[in-house]
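Every protein chain of the complex appears in place save one, which is left out.
Letters A, B and C name the chains as they come in the text, with residue numbers starting at 1 for each one.
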C-alpha cells in the first residue's frame, strides 16, 4: 500500500477461527479449485478459495445443456459433478496447499450421512481451513436444497457435521425459502460459525423454437446481477437475525457490489458468475474495495459491515 | 385477420367464467386503471385490464424514494397507494365501463376483513368482471404478502372472499415462498377460479454513496426481465399442481416471453414493468402472439398452454 | 397574455440524434429531431427517453426540454450514471424513442411583468424555453444562476439572449459572486422586485428560494425531480408531498406551486 495514496486500509476479516487477508472469496462452483484461474488471478491475494462442491462418491452431474443465459444472469444445472472427496484430496488439495490462500471446501451430500462422511474425511486434511456445507443446491434430486429449505433438516445437517469437524463451519443457505432468517437461526443454534448466502434461485427458461426447457434438467439455479437485489435483502435480514458472520454473494460483479453486500451486513463476500465474465474479477474486487475504503477514509474494511442506515 | 397471411388464430382464452378476447392482461399496479395509457393502447384490444390494488380506505403508500433500478429490473415499494374502493367506483369504474374491455380489480387488504369488505363492495358493480386478490404485496407492513406466504392464511382469505363474491376469483401468489404449489393448491381448494403469479420478489438495493437503502422503505419488490426465470419456473410448477387456469407474469417484455409463459402452463399472461419501458408493450405482445401462432400454424393460442415438453 | 395550452395527448415518437456534444465537463447537449413533440411542447415539460433497447437497464430517463428550434429538441444533460453515460455515447444519426411532451410545465400568470428565474446547476435545463417565452411575451427576465464553477454555468446562451439581467454565483468564485445563488436571490428580490420567481435546482437550494420568495410575498414555482418509472401518471413512483396530498411529479408536476410543496426526504439523493 502506497502511503502517498492515503491511509492504509486493514483489509482483514474474520470468519470463525479463520482470519482472511481480505473479504473476497470465490463462490463455490464458479472457480473449480482455482487452478484454471491461475493465469488470471494471484490466488494469494484472495481472501479464500471456496472449492466446487465435493461429495463422498464421484457424481456425474446432470445431462446437457446445463446452462442458459437469461437477462442479466444465467441458469445452471451442473448438478455438483465432481470426482469425489478422495480424488479431491489426492489431486486438488496438494496443489491448493502450495498456494498461500485459505481453502474452504464446499461440502455436498445426497444424504445426511454423506455430508458427515465428507466432513469427516476432510477433518484430517491440514490444507483445509474451513468447510462450507451446501444445503442449498437446487440441482440435485435428493439432498441439496431439500436440506436447506426446512429448519429441522438444516439443523440436523449442521449438528451432524459440527460433531465431526473441528474446522470453521460455514453453512450455505438457500434463497428459495419463505423465511431465510429462520433457517439461519437454526443453523447458528447448532454451532455453525458462519452462514453464506445466497445460493442460486430456482429458475427455468423455455426455448420458444423447440418448446423444450433450455436446461436438460428443466429447472436450474439463477445467478448473476439479476439476483443481486434478492441477495442483498437476504443478507440484510440474516445479518440482523444472527450474531455469526455472514458471507454475502449473488451477482457481485465489481467492488461497488461488494460494498453493497458489506453494508447490508456481510463480513466477507464471494464472487461467482462474474468469474465467467472476467476471469480476473476477484482481483478487481479486492483492489476496488481497498480503493473504496481509502477514498472514504476508512482504515478497515470491516467498518462497512452492517453499516447501512436504517 | 388477413387470410392471405395464413390461418385465422383463435386468440380467446377462458379464466373462470370470463372469456377474454386474447390472453394478454395488464399487471396490477403498472397500468393504473388504464386511462393514462389510452394514448398508447387501444384498451379494447386487451384481454383484460387489471387495475391497481384497491383497498377499503384510502392508503397513502410508502415514503419516497419508491423505486430503484436494478440489473434488468426494478424495485418498487409503492405500497398500494390508492384512493380507496369508493373513489375507485366513483372515478375509475365508470370510465372503464365504457372501454369495451373486461375489468379485473386487484383487491388489497391490511386484514382479512378488509379484503372481504372490498370484495363485497365490488360484487354489486356490474362493470367489474373479476377480482384478483393480492395476497402477495411485499410493500405493506401488515397484510399483503403475509397472507400469501402461509397456506392457512391464503386459504382463509380465499374462502372469505369466495363467500362474498359471485365474480370470477383470481388469487395472486407470492414468489417469496418455499413451495408455491402448496399455496396454489390451498387457494384452489377454497374455490379460487384461477391463480396469477408471480408478484414481485422481495429485494433491496443500497446506495454506496450515501450508505442508505435506495428505497425509503428499505425493501421492495423486484420486477422486470431479471425475474422471468423464477416466474416461468413457478408457473410451470403451479400449472401441474392445480387444475384451475394460471395467469403468468414476471418480466414479460415481448410476445416471445409471453409464449414462454404459456408453454410453461399459463392460460393468460400479464405485462407489468414492460409498460414503463414501452407504453404500447401490451399491443406488441397481442400482435406478436397472434403472429407467432400464425407462423407456427397454430389455429388457437391456447394450444400453447402447458405444451413444453417434459 | 395567452400562450398555447399544454397538449393533452402524449406521443411516442421515434427520434433521430442530430447532434450530441460536450458542453463542459460532464454535461452534454443533445439535439433530437422530434417534429411532433417539438410542435406542442411547453416550457418546463419533459420527455421520457428510452436510452437502452437492451434489458440491462430497463427504465426510461426523464429530461426537460431546454429549448426548441423548429422541429428540434435541445436537451441539456448531466452525465451521472448508467443511463446518462450511455446517452453521452449516442452519435449523430442514431435513433431512440421518447414519450412526450409530459407533465405540467411552468405557468405564466396573467399580468406578470418581471420574472426572476433561479437556476442551480442543471436547473438551468428546463428554463431556456421559459426565458424565451417570457421575453417574447414582453416580460422582463432576470436570471440568477449558480454553479460550482464558471464552466458549469450551462445554458448561458439562451439566458444572455433573453434576460435583461443575468447574475451568477459560483462556489469557487471563478465567475460572479463567490458562494450560493441564494445570496443573489436575497438581493434581487429587493433590487429587482419580480412579480414571480421560477426555481429549479438542488432541493435544499430550491427550498431556501421558496422561503425567500414567500418572505417577500412573491409567488414561486418550482420544478422538482423525482425517480420516475412510467412518466405518465400510472405507477405512483414519483410522488411529491404537497399540502393537497400526494401528487405525481410526472403529470401534476414537475412544476409545482412552491408554497404547496411539503419538503420531505423524498428528494433524490445527490451523487458524488
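One rule holds for everything that comes next: a residue touches a chain if its C-beta (ideal position, glycine included) is under 8 Å from a C-beta of that chain, and two chains touch if they have at least 3 such contacts.
None of the values given here were measured: they were computed from a predicted structure.
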**Q.** Missing chain: touched chains present in the view
**A.** A, B, C
Q | Selected from A:24, A:74 or A:103 as touching the chain missing from the view | A | A:74
**Q.** Which residue of A:66, A:185 or A:233 touches the chain not shown here
**A.** A:66
Q) Which residues does chain A use to touch the chain missing from this display? A) 29-32, 36-37, 39-40, 52, 60-61, 63-69, 71-74, 76, 78, 81, 207, 209-210, 212, 216, 224-225, 253, 273, 275-280
(Q) Take the complete complex as the reference. Which residues in chain B touch the chain that isn't displayed? (A) 71-72
Q: Name, in rising order, the residues on chain C that touch the hidden chain in the full complex.
A: 52, 54-57
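Note that in this section only the chains that are shown with their structure count from here on.
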**Q.** Most widely separated chain from chain A, with each centre as the mean of CA atoms
**A.** C
**Q.** Chain whose Cα mean lies nearest the overall Cα mean
**A.** B
Q) What is the distance, in whole Å, between the centres of chain A and chain B, each centre taken as the mean of its C-alpha atoms? A) 34
Q: Go ahead and note the Å separation of the Cα centroids belonging to chain A and chain C.
A: 47
Q.
Residues of chain A that contact two or more other chains, please.
A. 71-72
**Q.** Where chain C touches two or more other chains at once, by residue number
**A.** 55-56
